[in-house]
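The structure appears below as structure tokens.
A protein chain is absent from this complex, but the other protein chains hold their places.
Letters A, B and C name the chains as they come in the text, with residue numbers starting at 1 for each one.
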Amino acid sequence: MQSKDTNRAQSTMGNIFSNLDWRNYIVYIAFIGIIIYFAVTIGDQGFLTVNNLLNIARQTAMIALMALAMTFVISSGEIDLSVGSVTALASLTGALAIQAGYGVIGGLAAGLGTGVIIGLVNGLLVTRLAIPSFLVTLASMEAVRGMAMWITDTAPVTIVNPTFNYIFGAGDIGPIPILLVWLLVFVVFAHILYRKTPFGRQVLATGGNENAAKFSGVNTKKIKLLVFIGTGFMAGLAGLLYAGRMNAGRFSFGEGDELSVIAAVILGGTSLFGGTGTIIGTLVGALMMGTINNGLIIMGLDVSQQMIISGIIIVLAVAFGKKQKKA
Amino acid sequence: MQSKDTNRAQSTMGNIFSNLDWRNYIVYIAFIGIIIYFAVTIGDQGFLTVNNLLNIARQTAMIALMALAMTFVISSGEIDLSVGSVTALASLTGALAIQAGYGVIGGLAAGLGTGVIIGLVNGLLVTRLAIPSFLVTLASMEAVRGMAMWITDTAPVTIVNPTFNYIFGAGDIGPIPILLVWLLVFVVFAHILYRKTPFGRQVLATGGNENAAKFSGVNTKKIKLLVFIGTGFMAGLAGLLYAGRMNAGRFSFGEGDELSVIAAVILGGTSLFGGTGTIIGTLVGALMMGTINNGLIIMGLDVSQQMIISGIIIVLAVAFGKKQKKA
Amino acid sequence: MSELVLEMCNISKSFNSVNVLNNVGFQLKKGEIHALMGGNGAGKSTLMKILTGVYSADSGEILIEGKKAEINNYNEAIDHKISMIFQEFSLVPTLTVAQNIFLNREDKTKLGLINDKECIKKTAKLLQELGVDISPVSIVQDLGVGFWQMTEIAKSLSQEAKILIMDEPTSSLTEKETDVLFDFMERLKNKGISIIYISHRMEEIFKICDRITVLRDGENIITEDCENTDLDTVISHIVGGEVASFEWKERDYSLEAPPLLQVKNLNVSNQLENIEFYIQPGEVLGVAGLMGSGRTELVRALFGIDHKDSGDIYINGEKKLINNQQDAIKANMALLPEDRRVQGLVLQHSVKDNMVLPIIDRVKKGLLVNEKIANNISNEYVDRLNIKTDNIYKQISLLSGGNQQKVVLAKWLATEPDILLLDEPTIGVDIGAKTEIIEIIRLMANSGKAILVISSELNELLAVSDKIMVMHKGKISKTINRKDIASEEEIQYAIQGY
Partner (left out) sequence: GGEADEGTNQENGETDDKGKVSEISGPLTVNPDIPDMEVLDIGPNGEEAGSIKDLELSEEELKEIKDGNYTAAIVMHYSGTDYMKAAVNAMETTFEQMGIEVIAVTDANFSAETQVNNIESVLAKDPDIMVSVPVDAEATASAYRRAVDQGVKLVFMDGAANGLEAGKDYISIVTGDNYGNGVVAAELMAEQIGEEGKIGMLYHDVNFFVTRNRAEAFEETILEKYPNIEIVAKEGFTDENTGEAVGSAILTRDGDIDGIFAPWDVPAEGVMSAVRTAGKADQVVITTVDLGTNAAISIAADGPIKGLGAQLPYDQGVAQSMLGGYAVLDKEAPPYLVSPAIKVTKENVLESWELIYGEEAPQTVQDAMAQ
């Protein structure tokens, strides 16, 4: 809402892309800039190898998957801080189900079910009791992490099912990591859902102006409930992927992911105030953060230096992208 | 913004408080409920001793102080995620200044100066380059934590100046901890600033409708710059208080504080979308979270149980408060 | 023709024990256009919101086609084929015009996906029929209020309704758009659709409506066929007494005095071209033009909101650089913006807080805001503009539309500027208050200020201005002294660009 008036004077582009405002492009420009920078400086140190680029994709997949769902939540004007904790609990319930002999399907059901239930609870608290989602999901972030610690008393649960580990994380199809396949499938799905379906439109309308959406017959409560179930589901999936990638469920998975996920979404050009956004931007936002982390490690910097520089890069990238556009 | 219209149909109170909506009262009711609950269940285990209640105040002071400043930031429609990291860096710069022989004043200047400079940078990036504050402060949260690690290569810096340790943290005036004095002074100051001065009004107007504020001659950029300097300053102070309390500066101070601080503000009834809020609510929100933590530890629960229960309590408290009001 | 499609009986409603509607009745016949009239805060919008399920009545019942209907939310109203254009717009600002118009009833492809192309095509057609020159893919928040309102109208017209409620649909429109709208309404009426029409523009009522119901202070005053009554009678029903009609009065001010505000060679890319004019102390300059002719853009540029490509502004003969609002305010200018919700008010704040925001630095004692002064100023303007509110602490979004507009006006009057730019100051304000506002503008001018008024209501503009400047496609096409204008048609002609 804040920006409603700021670009009045700018001419609209008068074409189908007019609803992507400039901010959505920053991330693409910045991403390319960063890749080029690393390619030049550390290309010879392994950054440009196919394997390393696939590494980036693998490392980013979970954040990106959650960020896809988060794009819907944020577009609807809400926020979900619980995703990181949900990955942990889902990795454990999934692993326990497999350990108990329910196989891949059982593990899948347990992990996704965990996510969906938590999403449902979050959604109901937000829509029925009208508690701000920041509070609801902050509370569930804490409670769910507690459950993840409690369920096995912080012990990791090993997954010895090779099929599971193959499908959820460690496997490759030809040269392509399965994680990348998961990611691409969901990106396409999310993009269509976001841009092309009534549901996506209703999400945007709800976030753009909840009352107006209601007056157009949009069941905004249902929409909000669904977007929370969406993040729950995707966090559940991300938890299974963590588990598959590391052959174990663990209570500490996903700690701090909520901020990375939200950052990817905002970096991608989605407004924290709801109503506008893009899925592809989100994907690129996530990839960009993953690339920065990877590149700085390959550069051989200290952790402290990595942190300082990655913070600065993010701001510079956005600032630079902005300048480009103005010129 | 979402809630702009939701309680339109609800009756306002038709008196001077009509612009404080019901949410602002929940936290008081909930806080009292929680105190009563703990008094009944663990009153005999020391919960009700003066010393323990003072402990709660002491443990909450830093979060509460930052939350006061954060109330302004959130009311202006922005967010500051960097506060936790700033406490760490300020604790170190303060400690280093004292170690270098600049005394209490030098330490104070270094710590507060650190905070103010970071706040200024955040504010300038938000206002001049129009980068969303979530991104700016997420980046500075990371970069500043990196600096705190880098400045002494993660070594803590001991403060052997007893005056400093007395004034900033460990001391008491009569039976009253100095931390509590700091807190009360700033609560009164912040309350007046928020409610009674043109600055406070302009902050609220900026967050309520930035355009309308601009048209009314409010220099919204200046206002936003100032609120970020405010959180920087308070985080600097909190860092000095951490340092005084622990007799050392350390890079890991304040980790995760940003979420606790924001939670205190939202719990206190300030809208995450800007435009409305209260200082006293924020104070009580912080005290409530501190009380829950303290009570659950005294109960002797596992960390995992503590996390589960404190998450549930927060949601229940808000839900309960809400019900009370409707009746 | 006399079949009743809607009957509302004995509707009462109060908000925290303030009675807003008192046993109000309302009947609507099939295929009629029924005007619902009343002063600001009379309860018109509230009555319609009860009909559409946004509010629930405390007592009374609603019959639709003779059957009792329970309407508890807007969706149930849609089920009864009732559709409403809300006074506080109900568009999603972040979506495009086409997306808004077809929100929740988009065309689908075979795969069940949204067929945006089809929606855009239909929108383009609809907009063309309405004579609106906007692209279907413009984002609504980038458009001016006028287009915003046209989008809203297009949206409701494209819905299949039996009862169409229009709550001040034309408040930001010029005559041209209004006429197109009336054609449309005529056609709908002939299809048997019933329309409830709310407006404060009196002439419109007699142009288009079949019957009139007047409310005053939440009570039924009269329901009458238009043929059997006349303008003055209706006005006296609305205000409950006599009202002076808009009349131009020649005012005395020095024509020789150096201009208080002078603008030279102002250019804003794509929007304004070579604007030059001046206003003398004590002069009221009226600006007329079609929608999108650049009137709003002109005042925005003057006030430092939009970037100027070139242009010099002289105040009292001194050249001033005005690059942002602060500069403008420092130069003692004030701008009353055209869109009260977006630019005028902080909706979740109180009447008082809104009123004193521009002068907050002046209502303090020492460092603190002096609540007593703030209250006094607020109360003074509430009285002076006759703002209907329970008290000055009431949240402004709970005031009626016209009363909100009066607060916006009051807020800028209270700044006591030397140069006052008013962009549609009387949108949604009732007939009684309009004459008072015109009087206030004259008084301000008499005290030597320079005033620029933009208004789409010609009779109002003619009543208040000393000089009228006509804009067309971003240029000044004509400037005429009020004295030399013989009739409304003359100026209307100039506006259309001939």
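Quick notes on this structure:
Here, contacts are C-beta pairs under 8 Å (C-beta built on N, C-alpha and C of every residue); 3 or more make two chains touch, one makes a residue touch a chain.
Please read all numbers here as calculations on a predicted model, not as lab measurements.
Put simply, the hidden chain is in touch with A, B once you look at the whole complex. Interface note for the absent chain: among B:32, B:105 or B:155, the touching residue is B:155. From the set B:134, B:253 or B:273, the residue in touch with the chain omitted from the display is B:253, counting the whole complex.
In the full complex, chain A makes contact with the omitted chain through residues 45-47, 49, 51-52, 55, 58-59, 62, 149, 153-156, 158, 165, 170, 242, 245-248, 250-256, 293-294, 297-298, 300, 302-303. Contacts to the hidden chain, counted on chain B, fall at residues 45-47, 49, 51-52, 55, 58-59, 99, 149, 153-156, 158, 160, 170, 177, 245-248, 250-256, 293-294, 297-298, 300, 302-304.
The definition used in the following text is that only the chains that are shown with their structure count from here on.
The greatest number of inter-chain C-beta pairs in contact is found between A-B. Averaged C-alpha coordinates give centres for chain A and chain B that are 28 Å from one another. Here the spacing of chain A and chain C, counted between their Cα centres, is 43 Å. Residue numbers of chain A whose C-beta contacts span two or more other chains: 1, 4-5, 207, 211, 271, 274.
In chain C, 305, 342-343 are the positions where the chain touches two or more neighbouring chains simultaneously. Listed in rising order, the residues of chain A touching chain B in the complex are 1-2, 4-6, 77, 79, 81, 125, 129-132, 134-136, 138-150, 153-154, 207, 210-211, 259, 262-263, 266-267, 271-274, 302-312, 314-315, 318-319, 322.
Those residues of chain C lying in contact with chain B across their complex are 15-16, 18, 54-55, 305, 325-326, 329, 335, 337, 342-350, 353, 356-358, 360-361, 364, 367-369, 390-391, 393-395, 397-398, 411, 415.
Within the complex formed with chain C, the residues of chain B that make contact are 4-5, 8-9, 11-19, 192, 196-198, 201-202, 204-205, 208-209, 211-219, 275-276.
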